[in-house]
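Omission of a single protein chain aside, the complex is shown with its protein chains in their original locations.
Showing chain A:
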């Protein structure tokens, strides 16, 4: 969804480039100028200083004050390209496509015997966590992997939640706008084959 930092009146906002099809290792930090001016630099290096005398160091202006040393040039160009790409397709269109894929996947997955969807969020977006019978999520994931289907397995950086559910982790399928219904069919087929071996 589109987010307006002005409408929300946020002081700071961050996001990672790889979440929007951009390169890894780069992200965006938005901050209100009044706060960024007050914040001292967290790192020293080239280009972050305006003048230095024995008495006084004057830091460079924003954003250079926080961009010490050689910048991640390739990363920045890559992230800009990714943002242009996503904007050209359109956030609403991406959202609608992903929502349709999610509905299709939820319906198809629920038909698999012994498959349990973990979490029942009303406004589910992007991912479906599940368990196949008593099979360990790593086993399910590995057998899907062997069939050319990439999913994530484990506790997904939220171990306390896994403790609440009383499970070691989940297998998790996520969808991007370029995924297809045929790929979801392949996931279902892959899970049925894995179930035959594991259960």
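Basically, a residue touches a chain if its C-beta (ideal position, glycine included) is under 8 Å from a C-beta of that chain, and two chains touch if they have at least 3 such contacts; residues count from 1.
The working rule: contacts and distances are computed from a predicted model.
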Chain not present in the shown complex, as UniProt names it (candidates "SufE family protein", "Imidazole glycerol phosphate synthase subunit HisF", "Peptide ABC transporter" or "Energy-coupling factor transport system ATP-binding protein"): "SufE family protein"
Of A:23, A:126 or A:168, the one touching the omitted chain in the full complex: A:168
Absent-chain contact - pick from A:18, A:116 or A:136: A:136
Omitted-chain contact residue, chosen from A:24, A:43, A:147 or A:180: A:147
Chain A residues that touch the omitted chain in the full complex: 135-136, 138-139, 142-143, 145-147, 154, 168, 193, 197-198
